[in-house]
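Left out: one protein chain. Kept in place: all the others.
Chain nomenclature is as follows: A, B and C, assigned in order of appearance, with residue numbering initiated at 1 for each chain independently.
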Amino acid sequence: MLTGTALFLSSILTLAAIYAVIALALNLEAGVDGLWDLGVVSFVAVGAYTYTMLTVSPASAGQSYIMGFGLPMWVGVLAAGIAGSIVAFLIGKPTLKLKNEYFLITTFAFAEVIRQILTNERWLSNGVAGVYNLAQPFKTYFTPSVYPYILLLLLVIIVFIVYVVVHRLTYSTFGRSLKALRENEPLALTAGIRPDRFHIRAFVIAGFFAGTAGAFYVWYSTVITPSLFTSDITFFVWMAIVIGGLANNKGAIVGSVIFVLAGESLRFLDLGSGFAVRMASMKIAILGLILIAILKWRPQGILPEKKVKFSNSSKNS
Amino acid sequence: MNKWLKLTGILILALALVISLGGCGTTTEETAGGDTINFGYSSGFTGDMAPWAEPVVNAANAAIDEINAAGGILGKQVVLYAEDNKSGVEGSVQAATKLLSVNKCTVILGPESDPIMALQSFAKENKIPVIGTQCGTSALDAIGGTGNYLWRTSPSDSFIGICEANVVKNTMGIDKVCIMYENTEGSTSAAESFTHNFEALGGTIVNTIVMSSNQSSYSSEIKKAVDSAPQLLYISTGQVVANTLLKEIYQKSIEIPLLGTTELQNDELVAAVQQAAVGLMSVRVVENEDSTGWDRFVELYTDKFGVAPMAGYYQSNSYDATIIAALALAAAGENTGEAIENKLSEVANPPGVKVGSYADGIAELAAGNDIDYEGASGPCDFNEFGNVNGPAVAVMEVSSDLKWVQTQKIDATGF
Amino acid sequence: MLEVQNAKKYFGGVKAVDNVSIQVKKSSITGLIGANGAGKTTLFNMISGFIPLTAGTVIYEGEDITNQPAYKISTKGIVRTFQTPLGFPRMTVMENMLVFAKNRNAGIFTAIKTSKKVTPLEEEYIERARKILKDVGLGNKEDAWVSDLSAGELKILEFARPLMADPHIFLLDEPAAGINPANLNSLVTLIKDLRNKGYTFLIVDHNLKFIMNICDYIYVMADGKLIFEGLPDEVANADCVIESYIGKKKTEDTVSN
Partner (left out) sequence: MESIVYGIVTASIILLGSVGFSMTLNAENFINIAHGQMLLLCAYITLFLNAYMSIVPAAIIGILVTGVFGVLFYKVFYRPIKKRGAMVLLFTSVGLAYVINGVVGTIFGTTTFAYKIPNVKEIIPGMTPYQLLIIIAAICSTLFLHYFLTKTKIGKAIRAVSENSDLAKTRGIDTKRTSNYVWFIASSLAGLSGVFLGVIGSIHLEMGWNQILIILAATVLGGLGSIYGVMAASVVIGLSMELGVLMIPSYYRLAIAFAIIIIVLLIKPDGLQSLWNKSGKRVA
């Protein structure tokens, strides 16, 4: 029982780690900078598809997609990040001047349009049928029973790297300027901070990491279809950072893990298969209650935004 | 920086611990059986596939009850663990992992098209057979079968497509068809298969209209379809779209005959749209000679749940998959995925004594006979890729008193 | 030093600022008074680049800065404050100060590469900020959330922040609003001190007494037009000012109560 649970746990933690990467990216743009981005899934989708199209072999009979270069995975991951950045730049350039709710709905609309294109343009990415049986990294070196742990280890390392990068950005001058824009844009202007430039940088960086997360998502699911990239991912990651604590990078990770764990551990609430379907609905309600409860008793999230102190900075560094 | 180094160190240590635990697990897992035999069921209890969830799980439970009533398998009772795959790929991986590692299931039943495709390598690597009961995707046509751990008891869209095309072109004598399908994986696959086969038979597709899900109206789409002057409308959608679409077609007094996919062959749809469903046709796979399988299942299911099963809800496919898995396990005499995998074809396919229930099956097995299970959904004979085809198809139609009735049966062996 | 020539701002049909010209001399304290809606803040917004001019020019140290974006104008040494000083609420006082330090364009890649929390350059700025905070009497508030400061402390921080960037001219929007008399005196001292160090001020305020007390030269606006200019004494005695400004203010007060 224990070992089986460990295996299941490692599988869902892997998923949590992927969400954590997206959450860290979103946290930079939405938590540190104050962008209400409801289209973060578009970076993930474009990253995932770029990765897949570059790393798979050419389309076989009955399939149809572009590229299929069979490039190494790491090239694919890097390309996924770059593709995410490019999409972020293209979306951000015209939309970043919009205010909160307007920005929110425009980014959401972009995400929907991108998903519709991926759904309907068969020649591009094999449409709704998607591409199946995609490779996982370092798979051949390990036995299948150990591999889930290896994938988890790999993703933990990735989360750690992304965390370090985002953490450094957050507490750099750059991050401080983003926070200033979030807190009081007119005042930030008088400090000589140029909003459009800083916003687009934050957006593009977030696009990069969310793009790479797309590649990791493909590792996890071994399948790519447009239905993977609904706005559920966006809402999920938003909830993770709100629960974890907006603008706290550790919070983004903690929020992702807690939210995935909360959802998945409800699978252990078992009243037998006869009730399984109704239970699935009830679990949604329980998840909702958990969310409400956390927000009620910890409105700033589990790990609220940290106070930046310099008073004894020499000892702390 | 030191803090980070420490943190990484701890994380790696923790992971190493987990891995070593997992490593130990693999050695014990093979032998761990427990007092029960565990079957897993993975299906979309939430999300797009949710309308099908209850009926299919009920059907599997009906089978489990029957198995346990007959003394279980190898003297052990069977427990069904049902997990929500959230109608998608991500949930499918989670559900399957949980069923395999936590519930120690030796077979996973149920997944739909996208979800089962996500388990392609999972099934093979973990040596756990996955038997789809409600997936039509043609992507599965040539990748399953013994050794690949993927199976299905629901017919492939490719096969249904051939049947539908034959029925439309040859039996009804219709040449011009307009296709309306929803752009989801299941619906697209069915529509493409029909298109391909209908054109191969010399028919003309006058227009293909792809619909987005969840719209409040499809008036514009219907108008486009009618303008192309087809002799028949081929409809491939989920429940929700079908409800709106059929109502609107009725409201516009459009008299063009309608052929829906098997999925639309259910009573909820008819109850929902009432008169608008009258005349809706649909094709399903049946036995060639008069088989009692379906009737027996209808009776059994109705007794248990108070409503009759419908072909479009894949209940019979779900039921059959459960029974076949149980028979395979009984035949193998060993509760492992690998053992079941190797016997699935054998118990379901000829040659052998034809059996129609689990009790008959184990009796024959005990007598040392090879068996050939004939199920509620048809003969359930797997081809080399783990797909089932049928010997005949029935054309179903909604009668004016709002009942699905069989209007004709056509031999499908020649298709 | 700062010159506004024939500035006009029309919102639709409303002439918010109509052909106003003012001049601010170096190391002076220039006042701008007028009733609510007289166009003072609009003029301010135009100088600091927050809203574009309909017509006219703004010249700063001989350079035409008309309609340049706000972030650019502020880097030239023109800083402004706002009527309601909020600061950056969910940042500490020290962070608030550092935002105004001039190293804000530090590259992203440098940031990613730097493992130190505080770079040597920032160390310098932190020292500088501490000194300024100490000077203005906020020395013990370095690590406080700005949202936790009192209104008076916020006002003072409003002055302290721009000092990080070595400004040349302060545009103060209602600095005396909502301040109690005791704090007001220290504010006056602070402004005068800074002026003596060579800083220049343009102040918009309601509070006639405060303006009269502090300013070297005063402009009076009403209904978007400049109606009077002169030394504090002259303004205090000008009929048109009393009539238009003070009279209006009274009626306004009665209305809002």
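Here is the rule we use: contacts are C-beta pairs under 8 Å (C-beta built on N, C-alpha and C of every residue); 3 or more make two chains touch, one makes a residue touch a chain.
What you are looking at is a predicted structure, and each value in this text was computed from that prediction instead of being measured.
Asker: Which of these touches the unseen chain: A:106, A:221, A:249 or A:273?
Answerer: Answering carefully, the residue with contact to the hidden chain is A:106.
Asker: Touch as defined at the start, partner being the missing chain; which of B:216, B:400 or B:413 qualifies?
Answerer: B:216
Asker: Could you tell me which of A:46, A:169 or A:242 touches the chain that is not displayed?
Answerer: A:242
Asker: Which residues does subunit A use to touch the chain missing from this display?
Answerer: Given the touch definition above, subunit A has residues 94-95, 97-99, 101-102, 104-106, 108-110, 112-113, 116-117, 119-120, 231, 235, 238-239, 242, 246, 277-292, 295-296, 299 touching the missing chain.
Asker: Can you name the residues of subunit B that touch the chain not displayed here?
Answerer: 45-48, 50-51, 53-55, 183, 209-212, 214-217, 219-221, 223-224, 239-240, 243-244, 247, 250-253, 268-269, 271-276
To be clear about the criterion, only the chains that are shown with their structure count from here on.
Asker: Indicate the lowest number of steps between subunit B and subunit C, counting one step per move to a touching chain.
Answerer: 2
Asker: Where the centre of all protein Cα atoms falls, which chain's Cα centre is nearest to that point?
Answerer: A
Asker: Round to the nearest whole Å and give the separation of the Cα centres of subunit B and subunit C.
Answerer: Centre separation, subunit B to subunit C: 72 Å.
Asker: Need the CA-centroid distance for the pair subunit A / subunit B, whole Å please.
Answerer: 32
Asker: Could you check subunit A for residues that touch two or more other chains and list them?
Answerer: none
Asker: Spell out, as numbers or ranges, the residues of subunit B touching 2 or more other chains.
Answerer: If we look for residues of subunit B contacting two or more partner chains, we find none.
Asker: What does subunit A use to touch subunit C in their complex?
Answerer: Checking each residue of subunit A against subunit C gives 165, 168-169, 171-177, 179-180, 183-184, 186-195, 201, 205, 305, 307-311, 313-314, 316-317.
Asker: Show me the residue ranges of subunit C that touch subunit A in the complex, using the header's touch definition.
Answerer: Result: residues 48-50, 69-72, 74-75, 79-80, 82, 86-92, 94-95, 98-108, 110-112, 114-118, 122, 126, 142-143, 145, 161-162, 165 of subunit C touch subunit A.
Asker: Okay, in this complex, where on subunit B does subunit A touch?
Answerer: Of all residues in subunit B, those touching subunit A are 4, 7-8, 11-12, 15, 18-19, 21-26, 28-29, 41, 45-46, 50, 53-54, 57-58, 60-61, 64, 79-84, 88-90, 93-95, 97-98, 100-104, 114, 117-118, 120-122, 125-126, 137-139, 143, 183-185, 188-189, 210, 212.
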